[in-house]
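Take a look at the structure below.
Of the protein chains in this complex, all but one are displayed in their positions.
Residue numbering begins at 1 within each chain, and the chains themselves are lettered A and B in the order written.
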Amino acid sequence: MSLVQTIDWIALAPPTVVAVTAVAVLLTDLFLPEARKRHLGTIAAAGLALALLTLLPLHRGDRTSFCLADRPDVCSYSADTFAVVIQLIVLGGALIAALLTLPELTRQRGDDAAGALPRGEFWFLLLASASGAALLPAARDLATLVLAMEVTTLPAYALVALRRGDRLGPEAALKFFLTSVVATAVTLLGISFVYAGSGSLFLGGIADGLAAADPALDALIRAGVVLTLVGFAFKTAAVPFHFWVPDTYLGAPLPVAAYLSVVSKTAGLAGLVLVTSVAFAGLGSVWGPVLAVLAALTMTAGNVAALRTRPDRDRSTVRLLAWSSVAQAGYLLVPLAAAGYARDADARSAAIGATVAYAVMYAVVNLGTFAVAAHVAERAGRHRLTDHRGLHDRNPLTALALGFFLLCLAGLPPGIAGLFAKIAVIRSAVQEELAVLAVVAAVNVVIALVYYLRWAALLFRPAAPGPDAALPAAVSTVGGTAASADAAGPVGPAGSAGSVEPGEPGEPGEPEADTASAPAAAAAGRGPRPAAPVAVAIAVTALLALALSVAPQLMLGLTSAGTFF
Amino acid sequence: MSAGALPVLAAVGESGRSVLSPSGVEIVFLLVAVVVLGAAILCVTSRHLVHAALYLVVALGGLAVEYLLLTAEFIAWVQVLIYLGSVVVLLLFGLMLTRAPIGPSPDADSRNKPVALVVALAAAATLVTLVVDAFRTTWIDLSTPHGRSDALGESLFRTWVLPFEALSVLLLAALVGAIVISRARRDDSEEGRR
């Protein structure tokens, strides 16, 4: 018997390249003088781009690695279609988050200034987390899966708390950390019960073992299945494990929030798919209903909370995006619940395909929205929804891009990508005769329209003429009746702070730079263009969303039978 | 509830073993289990913060003895080395650096105690019933030791290389993350002096 496992480096390339880049960035940080540290971002982005390129040889989806010596069909790492698509989403998401951070890092005055992010460590932590997220969808045994999940989230705890001197970051990181660790412990208890019932930690082995399990262990196995879902549901931000999301997104730097909302969520979703559809394939009657209830609760809770966000409060953009991402997690769970009721492997594959297709659309569009929010916050600095007012006058292309992203998230034409993704999701529920779930999903789509359209309408409204004009009452009527009265308060003293100079970058953490309704802007016409990396991010995501709208079969092709497992 | 303690107590396995006639190993296991549980309960209820940490040492040390009884010797020593040697030491440092008072601390317990107790008791009742029902007639064969270091090491480096490497990335990330977060800044100490 050979002493070592065979390693297929080509299959392993995506996570390996990212991990090696992470260490390379950390080492380079030691040797670069302060003036040259901006190159660290370039190295990190280049590493992520290279990792994306290494996905190309894997498109056929038949490579495996780390297989058992005496059973070559039982492998720890499998670069099949599911793994490659999820790795594409994850690595692309990490690259866009990296692009969003670049302007902020070039602007700050050294690593120890107030509100600064230590550069070398930031890139290392981001890349380490991305390597874990890239490993996860290809993991085919529970040890690798759980560890990959932890490699994805542990650097994220540090990323949330990383900003120097930040008030809210450490508290957000603490809440994120505590809830995440408890969820992991509960998942591990479930895994131990499943291990007792099946005798194996390999996903295929678990499926076989559970099918032939001792009937006395039946209740224990069911409990184990339900408990195992807890940890992955937590990372996907399903209700009732969603309480960490608004707090964490609010306290973290915006690019980190964007990263969490897409990459961490996709990784959690991939974990859920692997655990339910591969390991627990025969127990769909147990996890199907659980996921259906979770999906319904998540969509509703997320949408209702997003509706109640007041647009004029500080950080309302991030709050809205946090609750919106919770609701979107609900839509992502609907086809998974349907997969639990699937009669055969083809139907299950189609349901998983619907989830993955929705994840592709969601990743592209959500990142684009965060990119535009980053640009607007660069100018105004307080992350308020009302700062987006009149964006069309200042940056018409950016405003059009954001309007398109919001329509995709809402599922309305001309956001065709979003529309088709939502249709795929609801159709998967209908095909498995989950009528209640389909109706709940449809109702939630309508509820979500309100706050997405409210935001989109803000973009095309002309900028408020003066600081003493009350913020448009129409903006806040749906959110809260008393909002207009309170809105005049915070805007009044701050709005008179002065005009905006197009070239001057807003400094993070200095709210005096609020210029949302400055009269000079209206007089000057165009606002400042987005910083180059942010502009690239907006352009890339907009083009991808357009491509998915014009050719939806790019993502809907994933729903054809036999693609997955 | 069909599964109760009685069927377990009455169950007789092969070779005539039953729960009511424990072997020597089982007696020692049960005695140490009482110590572990007692220490754990004291750890989560004690109002002296440092005492809680020391009870945790007893609980985790007792678990190491249980591992030895289960013939998992390598795990037992790793448990002592890492859990007792580093995790508890870190916790004690954490208590010290957050100025934990010597003597009872008024902020050790929150107001949720009754709710927490109800939740924990309900969870315990459910899970114990499940476990007892599932393992009514299952015995572990301890005649051949199953956790020898060489067997475990061989398995680790033959079958579990990939998670091992993922773990190394995890540890490096934890190290770098912990160091970069706890680097004291100038304005942190200025606030303390104000």
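By definition in this document, contacts are C-beta pairs under 8 Å (C-beta built on N, C-alpha and C of every residue); 3 or more make two chains touch, one makes a residue touch a chain.
Heads up, the rule we're going with is that contacts and distances are computed from a predicted model.
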item: Undisplayed chain, where the name is taken from the UniProt record, one of "NADH-quinone oxidoreductase subunit K", "Cytochrome bc1 complex cytochrome b subunit", "Copper-binding protein MbnP-like domain-containing protein" or "Amino acid ABC transporter permease"; value: "NADH-quinone oxidoreductase subunit K"
item: Touch criterion as defined above, residue of A:6, A:42 or A:192 at the omitted chain; value: A:192
item: Residue touching the undisplayed chain, where the options are A:121, A:247 or A:432; value: A:247
item: Footprint left on chain B by the chain that the document does not show; value: 8, 13, 17, 19, 22-23, 25-26, 29-30, 33, 36-37, 40-41, 43-44, 49, 52-53, 56, 59-60, 63, 66-67, 69-72, 74-75, 78-79, 82-83, 86-87, 90-91, 93-95, 97-101, 103-113, 115-117, 119-121, 123-124, 127-128, 131-132, 135-136, 138-142, 146-147, 151-152, 155-156, 159-160, 163-164, 167, 170-171, 173-175, 177-179, 181-182, 184, 188, 191-192, 194
item: Positions on chain A where the hidden chain makes contact; value: 68, 142-143, 146-147, 150, 154, 157-158, 161, 167-168, 170-175, 177-178, 181-182, 185, 188-189, 191-193, 195-196, 199-201, 246-247, 250-251, 305, 313-314, 319
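Everything below uses one rule, namely that only the chains that are shown with their structure count from here on.
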item: Between chain B and chain A, distance of the C-alpha-averaged centres to the nearest whole Å; value: 33
item: Chain B-touching residues of chain A, taken from the complex the two chains share; value: 3-5, 19, 22-23, 26, 65-66, 68-69, 76-77, 112, 114, 118, 121, 124-125, 128-129, 131-132, 135, 139, 141, 143-144, 147-148, 150-151, 154-155, 157-158, 161-162, 164-165, 196, 216-217, 219-220, 223
item: Interface residues, chain B side, partner chain A - complex; value: 126-127, 130-131, 133-137, 157-163, 166-167, 169-170, 172-174, 176-178, 180-181, 185-188
